[in-house]
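Left out: one protein chain. Kept in place: all the others.
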Amino acid sequence: MNCDANSEIRNLLGQKINVLDDGFVRLVDVMGDDSSIVQAARVSYGEGTKKVSEDKALIRYLLRHHHTTPFEMCEIKLHVRVPMDCWRQWIRHRTANVNEYSTRYSIAIDAAQATEPEKWRLQAQDNRQGSEGYLPTESGIRLSQRESELHNSCREVYKDRIEAGVAREQARKDLPLSTYTEAYWKIDLHNLLHFLALRMDSHAQYEIRQYANTIGNEIVSKWVPHTWAAFLDYRLNSISLSGTEIGFMVLLNSGKQDVLLESMREKGWIKKVDNSWKATREAEEFAAKLITLGLTPPWQ
Amino acid sequence: MNCDANSEIRNLLGQKINVLDDGFVRLVDVMGDDSSIVQAARVSYGEGTKKVSEDKALIRYLLRHHHTTPFEMCEIKLHVRVPMDCWRQWIRHRTANVNEYSTRYSIAIDAAQATEPEKWRLQAQDNRQGSEGYLPTESGIRLSQRESELHNSCREVYKDRIEAGVAREQARKDLPLSTYTEAYWKIDLHNLLHFLALRMDSHAQYEIRQYANTIGNEIVSKWVPHTWAAFLDYRLNSISLSGTEIGFMVLLNSGKQDVLLESMREKGWIKKVDNSWKATREAEEFAAKLITLGLTPPWQ
Amino acid sequence: MNCDANSEIRNLLGQKINVLDDGFVRLVDVMGDDSSIVQAARVSYGEGTKKVSEDKALIRYLLRHHHTTPFEMCEIKLHVRVPMDCWRQWIRHRTANVNEYSTRYSIAIDAAQATEPEKWRLQAQDNRQGSEGYLPTESGIRLSQRESELHNSCREVYKDRIEAGVAREQARKDLPLSTYTEAYWKIDLHNLLHFLALRMDSHAQYEIRQYANTIGNEIVSKWVPHTWAAFLDYRLNSISLSGTEIGFMVLLNSGKQDVLLESMREKGWIKKVDNSWKATREAEEFAAKLITLGLTPPWQ
Partner (left out) sequence: MNCDANSEIRNLLGQKINVLDDGFVRLVDVMGDDSSIVQAARVSYGEGTKKVSEDKALIRYLLRHHHTTPFEMCEIKLHVRVPMDCWRQWIRHRTANVNEYSTRYSIAIDAAQATEPEKWRLQAQDNRQGSEGYLPTESGIRLSQRESELHNSCREVYKDRIEAGVAREQARKDLPLSTYTEAYWKIDLHNLLHFLALRMDSHAQYEIRQYANTIGNEIVSKWVPHTWAAFLDYRLNSISLSGTEIGFMVLLNSGKQDVLLESMREKGWIKKVDNSWKATREAEEFAAKLITLGLTPPWQ
């Protein structure tokens, strides 16, 4: 336990924050805080500025300009309990330290993520790897019932093998991906923010998004509040405009709507179908950005 | 495809080498070979030696003295098909590039690793995370039968969900860990050798050991034969003696058996029980090393 | 040498491209190309699309949405000759493989980066870590003269030590940072693009920018042309708007100039000084973005 940490974060140490039906995130330890980022930056930049307001401005500057190394000077260690399916995504973030519960060494955790009848998500139509909306409850009831039966069967088979003397490393082979696992996960703040930017995104899968939201909103926001505010502003709530989109915006902002539409058409972003514009996926993404900026895409 | 590669390795390109009941390893591409290691080392060491015999000696020298960076100058890309349970171990090696088949985006591969009746492994008694020997076939027949039924149930539930319109990212949640996945896996030779040293080891789980043996014996041995020979000699077939063990060996080699036993007893490696020596796990590991070296542990 | 590579890249293999007064970049080997990125992405996404136009669109999609792993499936190996001062920045990119010329093992390279009289850069006034403009030539002549004398002194001292029998590892201790070193540098395409985005940026130091420009414009553009075009569009020529800036843009686009100015004033981005607006650094960066988008910052 770090005794320089602020009281909010000290109060969190050791507390389990529930996620999903049987998962959790538990803060084990932290190294550093907002002031450590400033301290590290000043090894490079000199020692002039000292006030808290200047610390905040420096942190904003660092994050805005992708000066990422000072954020690596903070480290956090979490104890998490996660369905294996979700952990398969989590573990793809390679710049972290991990100790996972071993089902070679110990009996597998006797819990699998269960789905409530109204929580079965429909396949998204326009995004092959997403979901949108929910199945009708009557279907959901049936699916949840079958899910429960399958969990029971899987567990019975597992127990049967263990009792027959099968090695744990082999007995586990047919556990469902929904089985919970636990791990210690340690990561520096820069790489954690990268994880959060990807996994708090609306395109991230629901399950891992719950963990990311919990880590971000419940823990990081209290641990390094200035960094968190800058992260929300410069990463999570930001938009990026490509060189091509900048060119289109210039046309739009100079009132040359016709030239814009012709230029988009030429580049294959939109085409006329039945007297209205049909947009590519990239053009639709651009339209969404324009609307966010208070503008009206003239092809819609 | 690399056209400088030797003919043996060129013949392997694109070939699937079967592993387990439905897995494979397929060589996709290589960058560099033994001569690239030498070439990179000579950026550091100068250009004096040129003969093949000297190349071999230089590679041996580099590997023996842990001069690892020249081995990073070779890169290999494999396409693998692996049960997810095995892949969970594989992916813990972080210094590699990975593109895995996405069950968010596509229907899960319809294959799960099946176990033949005589291939159910018994839990090891002296190693909590290992296995030794096999269950009697009559038990195996029952377990394989239940395994097959469980695979069918899991697949039916999965199909049921997909047909009901459940998003693929959620439908997959109860697939068994034995379900096959596929990935492109790219890694440099130094990190590959580290992977092989750990996963060809007799303590590695059977399944991943089959993949490691295939990659090592079938591919790496042909790709970089001098490096492979040095790896076998200095890593796979080597033993390490700790400072404490060196002290014990000196006593043994100078014929002071009594002093040795007393010293081991004092350090808690052995104790007298019922007139014979009971050894700790570390002392047993030491005994095994002595036997490998043609010596007799006096406490056995 | 890779024999699938296109002819432009094959012609580059082994060629030294000059950089600075005595440095170079030389392409040693490549693994993969645009099609390998597509191939790896399709392990995840399935095999539907096949046409070249679709390949290009897929690469744009991957880069736009930060699906970075397929770009890691391409690898490049360069031989570079760089002043040590510049190499100190270069080596901070950790995700690469490196074999550097060893001045412990061999006599240091007898070349140091020299500066022409008209190439002495002035300290930037508004950017503590940059330069802008050049010193007058008469000063430059004097500085270049002293530079040359210093290089000679350093080399004489080095030679003196070597001749006296001093170990190379110690004799080198006072070589100037401008001394050239050489290295083999191997990196995957994703991490190379990250390097290029940072080092082709106008804020990167002149010297490393020349190397980055050479690698990007002369090599990567020919190696993976679709990826290069997407990189220029989505990274190098893009701009990012923070959540705060988006809020300001909405006010500007809805014609509420007064509300915008008041909001910026409240947030401390601008303040009235002598009847005109004084802007913070962040506000100036925002103004530059507005101008790029064809808009007029009302506080200027």
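Letters A, B and C mark the chains as written, and numbering starts fresh at 1 in each.
Here is the rule we go by: a contact is a pair of C-beta atoms (placed from the backbone, for glycine too) under 8 Å apart; a residue touches a chain by one contact, two chains touch by 3 or more.
Everything numeric in this text was worked out from a predicted model, so none of it was measured.
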item	value
Residue of B:I141, B:I162 or B:L241 in touch with the missing chain, whole complex considered	B:L241
Option touching the unshown chain, where C:E8, C:E54, C:D110 or C:D160 are the choices	C:D160
Residues of subunit C in contact with the chain not shown	83-85, 88, 91-92, 94-95, 98, 102, 104-105, 112-113, 115, 120-124, 128-131, 135, 139, 143, 146-147, 150-151, 153-154, 157, 160-161, 164-170, 172-179, 205-206
Subunit A, residues in touch with the chain not shown (by the definition above)	1-4, 29-32, 36, 39-41, 43-46, 69-70, 72-73, 75, 77, 79, 97-102, 105-106, 182-184, 186, 188
Positions on subunit B where the hidden chain makes contact	45, 60-61, 64, 66, 128, 198, 232-234, 236-244, 246, 249-251, 253-254, 281-282, 285, 292-295
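Criterion: only the chains that are shown with their structure count from here on.
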item	value
Chain nearest the global centroid, as defined over all protein CA atoms shown	A
Subunit A-subunit B separation of Cα centroids, rounded to whole Å	32
Subunit B: positions in contact with at least two other chains	98, 102, 105
